[in-house]
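Right, one structure below, let's go through it.
The other protein chains are all here in position, but one chain of the complex has been omitted.
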Amino acid sequence: MKRREIIILSLLLIGAFFTIFFPNIKSQENIIGYKELLSEINKVGRYATTDEIANAIINNDPSYILIDVRDVKQFKSYTIDGAVNITLDKIMDEEYKDYLNTESYTVVLFSNGSSKADQVWLKLRCTDYKGIRVMKGGLNEWFKTIINPQKPIDNEMTAAKEKQYLFRKQASFYFTGTQVSSGVIKTKSNNKPIVKRKKKEVSGGCG
Amino acid sequence: MGPLYPDIINPELNLLIGFLIGIGFGFILEASGFTNTRKLAGIFYGYDATVIKVFFTAALTAMIGLYTLHYLGWIDITKTMPTTFWIPTLIGGVVMGLGFVIGGFCPGTSLSAAATGKVDAMAFIVGVMIGIFGFILTFGSIWEGLRKSGNLGKVDITEWIGIKEGLFIFLFTLIAVITFVIFQKWQDHWKKKLSQDDINDLGL
Partner (left out) sequence: MNTNKYINPYVGGILLGLFIIAAYYFSGEGLGSSGGFRDVAVTAIDAVSPEYAQSNAYTTNRVAEGVNPIHTWLVYELLGVILGAIISAAIFGRLKFNIGKAPHITSKKRLYLAVIGGILWGIGTQLGRGCTSGLVLSGMAVNSLSGYIGLATIFGSGFIFAFIFKKLWIKSKNN
(Lines give C-alpha, C1' and ligand atoms only; values in the text may rest on other atoms or scores of the structure.)
Protein backbone atom coordinates (compact mmCIF):
# COMPACT_ATOMS: atom_id res chain seq x y z
CA MET A 1 0.00 0.00 0.00
CA LYS A 2 1.40 3.37 -0.95
CA ARG A 3 2.44 5.92 1.62
CA ARG A 4 -0.32 8.36 0.69
CA GLU A 5 -2.93 5.70 1.25
CA ILE A 6 -1.54 4.81 4.64
CA ILE A 7 -1.76 8.44 5.65
CA ILE A 8 -5.37 8.70 4.51
CA LEU A 9 -6.43 5.58 6.35
CA SER A 10 -4.61 6.62 9.47
CA LEU A 11 -6.37 9.97 9.42
CA LEU A 12 -9.70 8.21 9.12
CA LEU A 13 -8.88 5.95 12.03
CA ILE A 14 -7.83 8.88 14.17
CA GLY A 15 -10.93 10.84 13.25
CA ALA A 16 -13.12 7.85 14.04
CA PHE A 17 -11.32 7.36 17.30
CA PHE A 18 -12.24 10.83 18.48
CA THR A 19 -15.92 10.26 17.82
CA ILE A 20 -15.95 7.64 20.55
CA PHE A 21 -15.92 10.47 23.04
CA PHE A 22 -18.83 12.37 21.55
CA PRO A 23 -22.20 12.09 23.27
CA ASN A 24 -24.86 9.94 21.70
CA ILE A 25 -27.33 11.45 19.28
CA LYS A 26 -30.62 11.64 21.13
CA SER A 27 -33.60 10.90 18.98
CA GLN A 28 -35.27 14.26 18.88
CA GLU A 29 -38.77 14.52 20.10
CA ASN A 30 -40.37 17.53 18.52
CA ILE A 31 -39.68 20.19 21.10
CA ILE A 32 -42.59 22.57 21.17
CA GLY A 33 -41.87 26.11 22.23
CA TYR A 34 -43.13 27.30 25.60
CA LYS A 35 -45.18 30.16 24.19
CA GLU A 36 -46.75 27.91 21.62
CA LEU A 37 -47.67 25.42 24.28
CA LEU A 38 -49.28 28.08 26.47
CA SER A 39 -51.43 29.33 23.61
CA GLU A 40 -52.48 25.80 22.78
CA ILE A 41 -53.53 25.00 26.29
CA ASN A 42 -56.07 27.77 26.16
CA LYS A 43 -57.50 26.87 22.78
CA VAL A 44 -61.08 25.78 22.95
CA GLY A 45 -60.65 23.29 20.16
CA ARG A 46 -58.69 20.92 22.29
CA TYR A 47 -61.76 20.15 24.30
CA ALA A 48 -64.53 17.83 23.32
CA THR A 49 -67.89 18.17 25.03
CA THR A 50 -69.64 15.25 26.66
CA ASP A 51 -72.43 15.73 24.12
CA GLU A 52 -70.00 15.28 21.28
CA ILE A 53 -68.63 12.09 22.77
CA ALA A 54 -72.05 10.68 23.57
CA ASN A 55 -73.14 11.46 20.05
CA ALA A 56 -70.13 9.71 18.58
CA ILE A 57 -70.70 6.58 20.60
CA ILE A 58 -74.42 6.38 19.91
CA ASN A 59 -73.75 6.73 16.21
CA ASN A 60 -71.04 4.10 16.36
CA ASP A 61 -68.61 6.60 14.93
CA PRO A 62 -65.45 4.57 14.45
CA SER A 63 -63.24 7.59 14.11
CA TYR A 64 -63.15 8.33 17.83
CA ILE A 65 -60.66 6.73 20.14
CA LEU A 66 -61.52 7.27 23.80
CA ILE A 67 -58.75 6.93 26.33
CA ASP A 68 -59.42 6.63 30.03
CA VAL A 69 -56.29 7.84 31.78
CA ARG A 70 -57.30 6.85 35.30
CA ASP A 71 -55.94 3.83 37.10
CA VAL A 72 -57.10 0.30 36.36
CA LYS A 73 -59.41 -0.03 39.35
CA GLN A 74 -61.39 3.04 38.46
CA PHE A 75 -61.43 2.01 34.83
CA LYS A 76 -62.85 -1.38 35.68
CA SER A 77 -65.54 -0.07 38.00
CA TYR A 78 -66.96 2.33 35.43
CA THR A 79 -65.86 3.80 32.17
CA ILE A 80 -67.34 5.14 28.96
CA ASP A 81 -68.33 2.56 26.37
CA GLY A 82 -65.45 1.49 24.20
CA ALA A 83 -62.78 3.41 26.06
CA VAL A 84 -59.24 2.10 26.28
CA ASN A 85 -57.34 2.35 29.53
CA ILE A 86 -53.90 3.94 29.24
CA THR A 87 -52.42 5.61 32.30
CA LEU A 88 -49.98 8.52 32.32
CA ASP A 89 -46.96 6.35 32.94
CA LYS A 90 -47.80 4.05 30.07
CA ILE A 91 -48.90 6.66 27.58
CA MET A 92 -45.52 6.83 25.84
CA ASP A 93 -45.19 3.07 25.47
CA GLU A 94 -44.55 1.58 22.03
CA GLU A 95 -47.68 -0.51 22.04
CA TYR A 96 -49.95 2.51 22.27
CA LYS A 97 -48.21 4.51 19.59
CA ASP A 98 -50.73 3.48 16.97
CA TYR A 99 -53.64 4.64 19.10
CA LEU A 100 -52.18 8.08 19.53
CA ASN A 101 -50.14 8.88 16.50
CA THR A 102 -52.93 8.93 14.01
CA GLU A 103 -54.39 11.60 11.80
CA SER A 104 -57.43 9.63 10.77
CA TYR A 105 -58.88 9.22 14.25
CA THR A 106 -59.95 11.69 16.91
CA VAL A 107 -58.27 10.82 20.16
CA VAL A 108 -60.07 12.04 23.28
CA LEU A 109 -58.64 11.70 26.77
CA PHE A 110 -60.75 11.73 29.88
CA SER A 111 -60.43 11.29 33.62
CA ASN A 112 -62.70 12.02 36.56
CA GLY A 113 -62.39 15.76 36.32
CA SER A 114 -60.06 17.43 33.89
CA SER A 115 -56.75 17.61 35.67
CA LYS A 116 -55.44 14.12 35.02
CA ALA A 117 -56.51 14.16 31.40
CA ASP A 118 -54.93 17.59 31.02
CA GLN A 119 -51.67 16.25 32.41
CA VAL A 120 -51.59 13.50 29.87
CA TRP A 121 -52.54 15.95 27.16
CA LEU A 122 -49.60 18.16 28.09
CA LYS A 123 -47.21 15.28 27.98
CA LEU A 124 -48.45 14.15 24.60
CA ARG A 125 -48.45 17.67 23.18
CA CYS A 126 -44.76 17.90 23.97
CA THR A 127 -44.12 15.08 21.57
CA ASP A 128 -45.11 14.77 17.96
CA TYR A 129 -48.71 13.79 18.49
CA LYS A 130 -51.18 16.28 17.17
CA GLY A 131 -54.90 16.77 17.48
CA ILE A 132 -55.35 15.02 20.78
CA ARG A 133 -58.27 16.34 22.79
CA VAL A 134 -59.68 16.23 26.27
CA MET A 135 -63.26 15.61 27.26
CA LYS A 136 -64.23 18.75 29.09
CA GLY A 137 -65.20 18.18 32.68
CA GLY A 138 -64.30 14.51 32.54
CA LEU A 139 -66.49 11.81 33.96
CA ASN A 140 -67.97 14.19 36.48
CA GLU A 141 -69.40 16.21 33.64
CA TRP A 142 -70.37 12.97 31.86
CA PHE A 143 -72.54 11.96 34.77
CA LYS A 144 -74.05 15.39 35.10
CA THR A 145 -74.98 15.77 31.47
CA ILE A 146 -75.34 12.39 29.88
CA ILE A 147 -76.03 9.76 32.47
CA ASN A 148 -78.17 11.89 34.66
CA PRO A 149 -78.99 14.98 32.69
CA GLN A 150 -80.50 17.89 34.50
CA LYS A 151 -83.53 19.37 32.93
CA PRO A 152 -83.02 23.10 32.44
CA ILE A 153 -85.35 25.12 34.68
CA ASP A 154 -88.20 26.78 32.89
CA ASN A 155 -86.96 30.31 32.59
CA GLU A 156 -83.68 29.07 31.11
CA MET A 157 -85.36 26.88 28.54
CA THR A 158 -84.68 27.72 24.92
CA ALA A 159 -85.25 25.64 21.82
CA ALA A 160 -81.62 24.71 21.65
CA LYS A 161 -81.46 23.76 25.29
CA GLU A 162 -84.59 21.68 25.00
CA LYS A 163 -83.13 19.81 22.04
CA GLN A 164 -79.95 19.25 23.96
CA TYR A 165 -81.87 17.93 26.96
CA LEU A 166 -83.84 15.53 24.79
CA PHE A 167 -80.67 14.26 23.26
CA ARG A 168 -79.13 13.77 26.67
CA LYS A 169 -82.12 11.84 27.87
CA GLN A 170 -81.82 9.47 24.96
CA ALA A 171 -78.12 9.18 25.56
CA SER A 172 -78.73 8.35 29.16
CA PHE A 173 -81.04 5.54 28.15
CA TYR A 174 -78.50 4.28 25.65
CA PHE A 175 -75.71 4.12 28.18
CA THR A 176 -77.48 2.95 31.27
CA GLY A 177 -80.43 1.10 29.87
CA THR A 178 -82.66 2.95 32.23
CA GLN A 179 -84.91 5.77 31.27
CA VAL A 180 -84.65 8.91 33.25
CA SER A 181 -87.78 9.29 35.37
CA SER A 182 -89.39 6.23 33.90
CA GLY A 183 -90.68 3.22 35.75
CA VAL A 184 -89.25 0.62 33.43
CA ILE A 185 -85.68 -0.49 33.99
CA LYS A 186 -84.05 -2.37 31.15
CA THR A 187 -80.59 -3.82 31.47
CA LYS A 188 -77.96 -3.49 28.86
CA SER A 189 -74.38 -4.66 28.67
CA ASN A 190 -71.72 -2.10 29.32
CA ASN A 191 -68.46 -1.53 27.54
CA LYS A 192 -69.60 -2.31 24.04
CA PRO A 193 -66.66 -2.40 21.64
CA ILE A 194 -66.76 0.29 18.98
CA VAL A 195 -68.25 -1.45 15.98
CA LYS A 196 -67.12 -0.13 12.65
CA ARG A 197 -70.35 0.55 10.89
CA LYS A 198 -71.62 3.23 8.57
CA LYS A 199 -72.48 6.47 10.24
CA LYS A 200 -76.21 6.88 10.86
CA GLU A 201 -78.02 10.15 11.29
CA VAL A 202 -79.43 10.90 14.73
CA SER A 203 -83.17 10.63 14.30
CA GLY A 204 -85.51 12.83 16.19
CA GLY A 205 -87.45 10.10 17.95
CA CYS A 206 -86.20 7.17 19.99
CA GLY A 207 -82.69 6.51 18.54
CA MET B 1 -27.73 24.89 11.66
CA GLY B 2 -27.92 22.42 8.82
CA PRO B 3 -29.72 21.12 6.90
CA LEU B 4 -30.00 24.63 5.48
CA TYR B 5 -32.94 23.69 3.32
CA PRO B 6 -35.82 24.43 3.77
CA ASP B 7 -35.36 27.13 6.37
CA ILE B 8 -32.40 29.09 5.07
CA ILE B 9 -32.21 28.06 1.43
CA ASN B 10 -35.08 28.56 -0.96
CA PRO B 11 -36.21 25.74 -3.31
CA GLU B 12 -34.60 27.14 -6.47
CA LEU B 13 -31.23 27.54 -4.81
CA ASN B 14 -31.62 24.06 -3.40
CA LEU B 15 -32.05 22.61 -6.88
CA LEU B 16 -29.01 24.51 -8.09
CA ILE B 17 -26.98 23.13 -5.22
CA GLY B 18 -28.20 19.68 -6.15
CA PHE B 19 -26.97 20.25 -9.66
CA LEU B 20 -23.55 21.40 -8.47
CA ILE B 21 -23.18 18.52 -6.07
CA GLY B 22 -24.21 16.21 -8.87
CA ILE B 23 -21.36 17.51 -10.99
CA GLY B 24 -18.96 16.57 -8.25
CA PHE B 25 -20.61 13.19 -7.84
CA GLY B 26 -20.44 12.42 -11.56
CA PHE B 27 -16.88 13.58 -11.82
CA ILE B 28 -15.71 11.40 -8.95
CA LEU B 29 -17.58 8.39 -10.28
CA GLU B 30 -15.99 8.68 -13.68
CA ALA B 31 -12.56 9.60 -12.38
CA SER B 32 -12.56 6.62 -10.04
CA GLY B 33 -13.43 4.28 -12.83
CA PHE B 34 -17.00 3.47 -12.01
CA THR B 35 -18.00 3.80 -15.63
CA ASN B 36 -16.03 0.66 -16.35
CA THR B 37 -18.22 -2.37 -15.68
CA ARG B 38 -15.27 -4.71 -15.45
CA LYS B 39 -13.96 -2.63 -12.58
CA LEU B 40 -17.35 -2.63 -10.92
CA ALA B 41 -17.77 -6.39 -11.22
CA GLY B 42 -14.20 -6.83 -10.14
CA ILE B 43 -15.01 -6.40 -6.50
CA PHE B 44 -16.95 -9.65 -6.51
CA TYR B 45 -14.13 -11.60 -8.05
CA GLY B 46 -11.24 -9.95 -6.36
CA TYR B 47 -9.32 -8.60 -9.30
CA ASP B 48 -10.33 -5.01 -8.64
CA ALA B 49 -10.78 -3.59 -5.16
CA THR B 50 -11.69 -0.07 -6.30
CA VAL B 51 -15.37 -0.33 -5.51
CA ILE B 52 -14.93 -1.29 -1.89
CA LYS B 53 -12.21 1.27 -1.35
CA VAL B 54 -14.17 4.19 -2.73
CA PHE B 55 -17.43 3.04 -1.21
CA PHE B 56 -16.28 2.43 2.33
CA THR B 57 -13.96 5.41 2.40
CA ALA B 58 -16.81 7.63 1.29
CA ALA B 59 -19.11 6.13 3.90
CA LEU B 60 -16.51 6.56 6.63
CA THR B 61 -15.68 10.11 5.67
CA ALA B 62 -19.34 11.04 5.62
CA MET B 63 -20.07 9.18 8.86
CA ILE B 64 -17.20 10.72 10.79
CA GLY B 65 -17.73 14.14 9.24
CA LEU B 66 -21.48 14.30 9.83
CA TYR B 67 -21.25 12.99 13.36
CA THR B 68 -18.55 15.52 14.16
CA LEU B 69 -20.56 18.35 12.63
CA HIS B 70 -23.56 17.22 14.65
CA TYR B 71 -21.46 17.27 17.80
CA LEU B 72 -20.29 20.77 16.94
CA GLY B 73 -23.89 21.83 16.46
CA TRP B 74 -23.50 22.64 12.78
CA ILE B 75 -26.06 20.13 11.59
CA ASP B 76 -28.95 18.17 13.03
CA ILE B 77 -28.63 14.80 11.44
CA THR B 78 -31.72 13.42 13.11
CA LYS B 79 -33.61 15.43 10.51
CA THR B 80 -32.07 13.36 7.75
CA MET B 81 -32.63 9.89 9.13
CA PRO B 82 -34.59 7.73 6.70
CA THR B 83 -37.20 5.21 7.80
CA THR B 84 -36.22 1.58 7.84
CA PHE B 85 -38.47 -0.88 6.04
CA TRP B 86 -36.48 -3.99 6.57
CA ILE B 87 -38.51 -6.46 4.53
CA PRO B 88 -38.71 -4.67 1.18
CA THR B 89 -35.17 -3.38 1.61
CA LEU B 90 -33.91 -6.88 2.17
CA ILE B 91 -35.76 -8.31 -0.81
CA GLY B 92 -34.90 -5.30 -2.96
CA GLY B 93 -31.28 -5.70 -1.96
CA VAL B 94 -31.16 -9.27 -3.21
CA VAL B 95 -32.77 -8.21 -6.49
CA MET B 96 -30.26 -5.40 -6.82
CA GLY B 97 -27.36 -7.71 -6.08
CA LEU B 98 -28.46 -9.94 -8.91
CA GLY B 99 -28.91 -6.93 -11.13
CA PHE B 100 -25.40 -5.80 -10.28
CA VAL B 101 -23.79 -9.04 -11.36
CA ILE B 102 -25.84 -9.44 -14.51
CA GLY B 103 -26.01 -5.83 -15.54
CA GLY B 104 -22.66 -4.70 -14.28
CA PHE B 105 -23.92 -1.33 -13.12
CA CYS B 106 -25.98 0.42 -10.52
CA PRO B 107 -28.18 3.37 -11.52
CA GLY B 108 -25.77 6.16 -10.61
CA THR B 109 -22.75 4.60 -12.30
CA SER B 110 -24.80 3.67 -15.34
CA LEU B 111 -25.79 7.28 -15.85
CA SER B 112 -22.23 8.55 -15.70
CA ALA B 113 -21.14 5.74 -17.99
CA ALA B 114 -23.88 6.46 -20.48
CA ALA B 115 -22.92 10.12 -20.43
CA THR B 116 -19.42 9.23 -21.50
CA GLY B 117 -20.47 7.00 -24.36
CA LYS B 118 -20.85 3.52 -22.95
CA VAL B 119 -23.58 1.91 -25.02
CA ASP B 120 -24.11 -0.93 -22.57
CA ALA B 121 -24.84 1.65 -19.89
CA MET B 122 -27.48 3.15 -22.13
CA ALA B 123 -29.04 -0.28 -22.52
CA PHE B 124 -28.89 -0.63 -18.75
CA ILE B 125 -30.73 2.64 -18.28
CA VAL B 126 -33.41 1.50 -20.70
CA GLY B 127 -33.79 -1.58 -18.52
CA VAL B 128 -34.04 0.51 -15.37
CA MET B 129 -36.81 2.63 -16.83
CA ILE B 130 -38.65 -0.50 -17.98
CA GLY B 131 -38.34 -1.90 -14.49
CA ILE B 132 -39.56 1.30 -12.86
CA PHE B 133 -42.49 1.74 -15.23
CA GLY B 134 -43.42 -1.89 -14.74
CA PHE B 135 -43.24 -1.45 -11.01
CA ILE B 136 -45.42 1.64 -11.00
CA LEU B 137 -48.02 0.17 -13.30
CA THR B 138 -48.33 -2.99 -11.23
CA PHE B 139 -47.87 -1.27 -7.90
CA GLY B 140 -51.42 -1.55 -6.69
CA SER B 141 -51.77 -5.19 -7.57
CA ILE B 142 -48.37 -6.56 -6.65
CA TRP B 143 -46.04 -4.36 -4.70
CA GLU B 144 -48.00 -2.02 -2.49
CA GLY B 145 -48.29 -4.15 0.58
CA LEU B 146 -44.75 -5.43 0.35
CA ARG B 147 -43.25 -2.00 0.03
CA LYS B 148 -44.94 -0.79 3.18
CA SER B 149 -44.09 -3.82 5.28
CA GLY B 150 -41.42 -4.15 7.89
CA ASN B 151 -41.64 -0.53 9.02
CA LEU B 152 -39.38 -0.15 12.01
CA GLY B 153 -39.45 3.63 11.99
CA LYS B 154 -36.31 5.72 11.96
CA VAL B 155 -33.83 3.31 13.42
CA ASP B 156 -30.28 4.29 14.18
CA ILE B 157 -28.14 1.19 13.84
CA THR B 158 -26.09 2.06 16.88
CA GLU B 159 -29.23 2.19 18.98
CA TRP B 160 -30.46 -1.01 17.40
CA ILE B 161 -27.26 -2.82 18.30
CA GLY B 162 -27.06 -1.03 21.61
CA ILE B 163 -23.62 0.44 21.24
CA LYS B 164 -22.30 3.94 21.62
CA GLU B 165 -22.37 5.92 18.37
CA GLY B 166 -18.70 6.85 18.27
CA LEU B 167 -17.62 3.38 19.23
CA PHE B 168 -19.60 1.94 16.33
CA ILE B 169 -17.98 4.39 13.93
CA PHE B 170 -14.53 3.55 15.19
CA LEU B 171 -15.10 -0.19 15.02
CA PHE B 172 -16.54 0.12 11.55
CA THR B 173 -13.53 2.13 10.46
CA LEU B 174 -11.31 -0.59 11.82
CA ILE B 175 -13.25 -3.29 10.01
CA ALA B 176 -13.15 -1.23 6.83
CA VAL B 177 -9.37 -0.82 6.98
CA ILE B 178 -8.92 -4.54 7.50
CA THR B 179 -11.25 -5.14 4.57
CA PHE B 180 -9.15 -2.82 2.43
CA VAL B 181 -6.02 -4.76 3.26
CA ILE B 182 -7.63 -8.08 2.46
CA PHE B 183 -9.05 -6.92 -0.86
CA GLN B 184 -5.77 -5.28 -1.77
CA LYS B 185 -3.96 -8.54 -1.23
CA TRP B 186 -6.57 -10.37 -3.28
CA GLN B 187 -6.16 -7.84 -6.07
CA ASP B 188 -2.39 -8.07 -6.01
CA HIS B 189 -2.65 -11.83 -6.24
CA TRP B 190 -4.88 -11.53 -9.30
CA LYS B 191 -2.66 -8.97 -11.01
CA LYS B 192 -0.04 -11.58 -11.64
CA LYS B 193 -2.53 -13.59 -13.66
CA LEU B 194 -3.99 -10.74 -15.70
CA SER B 195 -2.97 -9.92 -19.22
CA GLN B 196 -1.45 -6.55 -19.94
CA ASP B 197 -4.58 -5.59 -21.85
CA ASP B 198 -6.70 -6.29 -18.83
CA ILE B 199 -4.40 -4.34 -16.59
CA ASN B 200 -4.58 -1.37 -18.92
CA ASP B 201 -8.34 -1.55 -19.13
CA LEU B 202 -8.69 -1.64 -15.39
CA GLY B 203 -6.09 1.02 -14.87
CA LEU B 204 -4.23 -1.04 -12.30
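Labels A and B are assigned to the chains in the order they are written; within every chain, residues are numbered from 1.
As a working rule, contacts are C-beta pairs under 8 Å (C-beta built on N, C-alpha and C of every residue); 3 or more make two chains touch, one makes a residue touch a chain.
Keep in mind the model is a prediction, meaning the values are calculated, not measured.
Enquirer: Taking the complete complex into account, which shown chains does the hidden chain touch?
Expert: So, spelled out: the chain left out of view touches A, B.
Enquirer: Tell me, which residues in chain A touch the chain that this view leaves out?
Expert: That gives, for chain A, the contact residues 2, 4-5, 8-9, 25.
FYI, only the chains that are shown with their structure count from here on.
Enquirer: How far is the middle of chain A from the middle of chain B, if each middle is the mean of its Cα atoms, in Å?
Expert: Chain centroid spacing, chain A to chain B, equals 44 Å.
Enquirer: Which of the residues in chain A come into contact with chain B in the complex?
Expert: 1, 8-9, 12-13, 15-28
Enquirer: List the residues on chain B that touch chain A in their complex, please.
Expert: 57, 60-61, 63-64, 67-68, 70-71, 76-79, 154, 156, 158-159, 164-167, 169-170, 172-174, 177, 180-181, 184
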